[in-house]
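Only one protein chain is missing; all other protein chains are in place.
Let's turn to chain A:
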Amino acid sequence: MTRNRNTRIAAVVVFLAIVFVVVPAAISSSGRFDLYYTLTSVALLSIASAGVWLTFYIGRINIGQGAYALTGGYVSAILVMNHGWSFWLTLPVAGLFCAAASVLIGLPILRLRGVYFAMVTLVLTEVARLLALALPITNGAKGIVSIPLPGALSIFGLTIIPDFATLQNSRLAFYLLAVTLMVVCFAVMYRLVNSRIGKLCQSLQQNEELASSIGVNIAYLRVIAYAVSSFFGGVSGAIFAAISQSIYPSSFTVTDSVNFMLNCFLGGLGYVFGPMLGTLVLYFGWDLLFQTGQFQLLIYSGLMIVLMLVLPNGLLSLAETTRKKG
């Protein structure tokens, strides 16, 4: 048991070292600074995917994360542009706004199950896009552009985070920001899943009626899980808007929502860190296949089908089978 614990701590330390030290060092020595952007995207997308994973954990197929990412991006962009807020303040506000919205939306739709929930959330992504097109505040199809980079953040005169615009390498800053948030997000997820609430959520996944009859407050739990999920979506959308300094109704579409779901599937639905791995593999796989030109989508989807046939329970299930054998 203690050995198990030690290896786990060691794994976390190694992971943190790789993410915060090895990767930046490797990138600066190789000069491939464009990789920062790729890795930042992976980190942010994996945060949103983690949210989707959490809804999977309560037994719901969520194809609506794009809606919350879009909402989060717009909330942050509008607050920064129209009201002059600091980006750092809009980040939690965007998340909380999405969480609040998801409670309102979730209360009725979380009663749905299976494909019904999946399809309603899919429609939700379309609703968000159409709303962004129709509402006056979102500036329609033109979107919101030239959003300033995040400013300095200081508490009691002490500068914690410098102004991104003054930095020589804002890519590195964004990378560190995204990765830090990703680490926090997955730490929260891990804690949540291994807590009492996590066990209760698992009971929802297996049998809601039974859980309810034992006295689990299922309506409350699933709204909470959905709100946390949407919070993650909103935060990652807000940072995306800040990185690209723009947000359009087409920034997050049905394809993105589906991709968030695929990340979870690919990594493995039974593993907390599945979404992270899935996002990394899918995003990098897509990038690597760029050289194949017009066959990119064909090879990518073909590989995905093959992966699904060989490992239908996700990439991380590979570790499990080898452990069983060995």
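What we mean here is this: a contact is a pair of C-beta atoms (placed from the backbone, for glycine too) under 8 Å apart; a residue touches a chain by one contact, two chains touch by 3 or more; residues count from 1.
Just so we're on the same page, contacts and distances are computed from a predicted model.
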item	value
Omitted chain (choose from "Actinorhodin polyketide synthase acyl carrier protein", "Heme exporter protein C", "Quinol oxidase subunit 1" or "Putative branched-chain amino acid ABC transporter, permease component") - UniProt protein name	"Putative branched-chain amino acid ABC transporter, permease component"
Touch with the omitted chain, as defined above, among A:I243, A:L266, A:L280 or A:L316	A:L266
Those residues of chain A which, in the complete complex, touch the missing chain	56, 61, 105, 108-109, 111-116, 118-120, 122-124, 126-127, 130-131, 133-134, 254-255, 258, 261-262, 265-266, 269-270, 294-298, 300-302, 304-305, 308-309, 312-313
